[in-house]
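For this depiction, one protein chain was excluded, whereas all remaining protein chains were kept in their positions.
Letters are used for the chains, namely A, B and C, taken in the order the chains are written, and counting of residues starts over at 1 for each.
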Amino acid sequence: MGPKALEVVIARRELVAPEHVELYFSHPALKEAVPGQFAHIATVGTLRRPISFSRIGEAGEAAVLFRVVGRGTAWLAERREGEVLDLLAPLGRGYPPPDPGRPWCLVGGGVGIPPLYAALGKWGRGMQSMATVILGARTAAAVLMADDFRALGVEPTITTDDGSLGERGTVLGPLRRWWQTHPEGQVYACGPTPMLAAIARLKSPGGRLYLGMEQRMGCGVGACLACVVPAAGAAMPPWRRVCSDGPVFAAEELRLD
Amino acid sequence: MGPKALEVVIARRELVAPEHVELYFSHPALKEAVPGQFAHIATVGTLRRPISFSRIGEAGEAAVLFRVVGRGTAWLAERREGEVLDLLAPLGRGYPPPDPGRPWCLVGGGVGIPPLYAALGKWGRGMQSMATVILGARTAAAVLMADDFRALGVEPTITTDDGSLGERGTVLGPLRRWWQTHPEGQVYACGPTPMLAAIARLKSPGGRLYLGMEQRMGCGVGACLACVVPAAGAAMPPWRRVCSDGPVFAAEELRLD
Amino acid sequence: MAGQADLTPAGSVGEEPLAVRLGGLCLPNPIIAASGTFGFGPEYAPFVRLSRLGAVAVKGVSLDPWPGNPPPRVWETPAGLLNSIGLQNPGVEVFCRDDLPFLRQAGTRVVVNIIGKTVEEYARVAERLEREAGIDALEVNISCPNVKEGGIAFGQDPEHAALVTRAVRAVTDRPLIVKLSPNVSDPVAIAQAVAEAGADILSAINTVVGMAIDLERLRPALGAVTGGLSGPAIKPIALRIVYEVSQAVGIPVIGIGGIETAEDVLEFLVAGASAVMVGTVTFRHPRRMEEIIEALPALLRRHGFRSVNEAVGAAWPGRSGGGR
Partner (left out) sequence: MAGQADLTPAGSVGEEPLAVRLGGLCLPNPIIAASGTFGFGPEYAPFVRLSRLGAVAVKGVSLDPWPGNPPPRVWETPAGLLNSIGLQNPGVEVFCRDDLPFLRQAGTRVVVNIIGKTVEEYARVAERLEREAGIDALEVNISCPNVKEGGIAFGQDPEHAALVTRAVRAVTDRPLIVKLSPNVSDPVAIAQAVAEAGADILSAINTVVGMAIDLERLRPALGAVTGGLSGPAIKPIALRIVYEVSQAVGIPVIGIGGIETAEDVLEFLVAGASAVMVGTVTFRHPRRMEEIIEALPALLRRHGFRSVNEAVGAAWPGRSGGGR
């Protein structure tokens, strides 16, 4: 079916953490959305705002979970149940379905966590063994969706920069240990670009690594070439578009230095 | 006391005619407002919107009555009781107090009517004889404040372009007749500039004529020189500012062709 | 006003109120997707019926692939957008192989925007395109730096602009649009030079040079430091250039800059544009161009015009100001 211009009605609004809001809605066109794909949402200003799906249901139920960082997300956080959102969705290339036989690890930082939850929600039951989930945040209050992961039967490993919850430090510690014991494992990561670059440096040669990238966007549909990140190899032009080649890339596709 | 930056709370909102809204508020600084003065109101966009006072009470009660013509007045028309308006007020030079001994005629067209009502409200009782009021509009539904004038004891003469109420035609017919019988009379007029120019051409030599002018404004306080209208005589620069030299001018001050 | 007669095809009035003819370029309506904001066509196909548009102007195409600038490449500004894409494109060869086939079958009119760093490069891109069917017009983007002459943009100097125009004119008979830069002291001088050098049509304006500061990083917000400003913020700048240029030259002008509504389109038409290009608003409202096309006939009638052609230049001195 592909992406569409959608008007969806907000069915539920939840303040999930200080400055973090989750909005629920549904639309038949979202039935085929893939975890890692995003909605490009009209808020205020010249440009839409890209937000990944935090939940994807089989009947087109979906949600977005976002942090208030500026004008657009502030406007979005003020929307109430019953109001209409104007989306282009589902956009981009999401995560590939995981290989059911390989150990699976989901590593998320901050607002990179929600798409990983969507991935576990969709594919978790089909895996031969339980996935490992590593969630990082600056501080305890910003650890997102831990209970949601628990409801799927996974106890997430939590790290916080200030040690206020879980292990003090970043997701890199637990991930390094996981990769030592699962060198052939598949890792789905999402979070700030420096975190993803560090994760890519840890990758074991036999493992697989998929990264959910962020970049400032214009169109969101591949037309304007705003949202580029450096491509690996000698491609010319030397870029990939986050909105349409990504946001999810195999680590090998990118130059992450 | 002079003009001030004011925040006033809307005490009452009334739809007085299709597309015409009157907002009531009060503030001690408005006690000394003079009919013909205006408030420069922050709405949407880069500039404030100038609106004359339609009512001025002794304790600072005031109102503005406006027609919805664009973005700013549309926004203003949506305000509700209890909301706050941001005004610069009272601004400009209003009508002079009428000479109590001279016959007095108030001639208004469209949204030029409200400031004349304010004038009659303030000075009507002090006059030796009842004022004459002539109200013009395109059509019956746009005749403003006729009942308010009646409540002050004056039956207004009404003209409509389409003849749907009162005399068919413009205010010029009744005014010409009035001036024939009251050559020394004083006329306070307000309305579209072409109407005011036509009224000025009717003026009897012995009469007095004060005109409430409109012009696109920037600052509203005399600083930017946006709001000029042509001055009579050989003044250089050859203009008067509507916001601060006016909006009310003696007809002799202006070149109205 | 010499060009005015050209713009009114006999018998068009009343029959096809939206149809326009710009020199040799005939369009079913005056709404063209602006270069660089609509990719090569397929990207917006899920949202827009391409065949409904007057035309599609593709992203600028150069002889060899261009890398463009480092990200971030866009930044929101008040009523506007800064971009520093830097004319990234895969080169004319890949364009002809990978992108033209889609456009040819999309049922729309195709304007190919061409770029170069030397006069020869522009000409060679145009030459290469001569071998391809399904191209309705070329649009020469003269906002590129002239590497042979110290990097000053071709579009900032009448002589350089004329050189590029003549070189492309020499290799093509297709309708030739030259796109003017607003970043000049005297846009009319450039327009006249380009018209004399053989342009059939002008388009105006390209983006206005600007920059933004990212206060979080205390650095220029864009990877390339400066960028081009587009969107409603520049509409007054564009209207003035269209108004002045369209009166000064005898060829049609396509108006561009901050168009978001059918009313904006009418403003450009009465200022002297014979058609318009619509860019930045598409990012927020992909369907807006179609909505404008739907709204335009009634809006024209409300202002007393029986056709787009009648509205062109209605605000010029000496014109009646329309059919009312």
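The definition used in the following text is that a contact is a pair of C-beta atoms (placed from the backbone, for glycine too) under 8 Å apart; a residue touches a chain by one contact, two chains touch by 3 or more.
Since the model is a prediction, treat every value here as computed from it, not as a measurement.
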Which displayed chains the hidden chain touches across the whole complex: B, C
Contacting the left-out chain in the complete assembly, out of C:Lys59, C:Arg109 or C:His303: C:His303
Of B:Lys4, B:Lys31, B:Arg93 or B:Arg255, the residue in touch with the unshown chain: B:Lys4
Which of C:Gly41, C:Gly210, C:Pro252 or C:Pro286 contacts the chain that the document leaves out: C:Gly210
Sole contact to the chain not displayed, among B:Leu47, B:Ala77 or B:Leu202: B:Leu47
Where the missing chain touches chain C, by residue: 77-80, 82, 156-157, 183-186, 208-213, 215, 217-220, 225-226, 229, 231-237, 239-240, 243-244, 258, 263, 266-267, 270-271, 303, 314-315, 321-322, 324
For chain B, residues in touch with the removed chain: 2-5, 42, 45-48, 88, 215-229, 236-239, 244
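Just so it is clear, only the chains that are shown with their structure count from here on.
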Category of the chain touch graph - line, ring, star, complete, other: other
Farthest chain (mean CA position) relative to chain C: B
Mean-CA-position distance for chain B and chain A (Å): 60
Distance between the centres, which are taken as Cα means, of chain C and chain B, whole angstrom: 47
Chain A and chain C: spacing of chain centres that average the CA atoms, whole Å: 37
Multi-chain contact sites of chain B, meaning residues that touch two or more partners: none
For chain C, residues contacting two or more additional chains: none
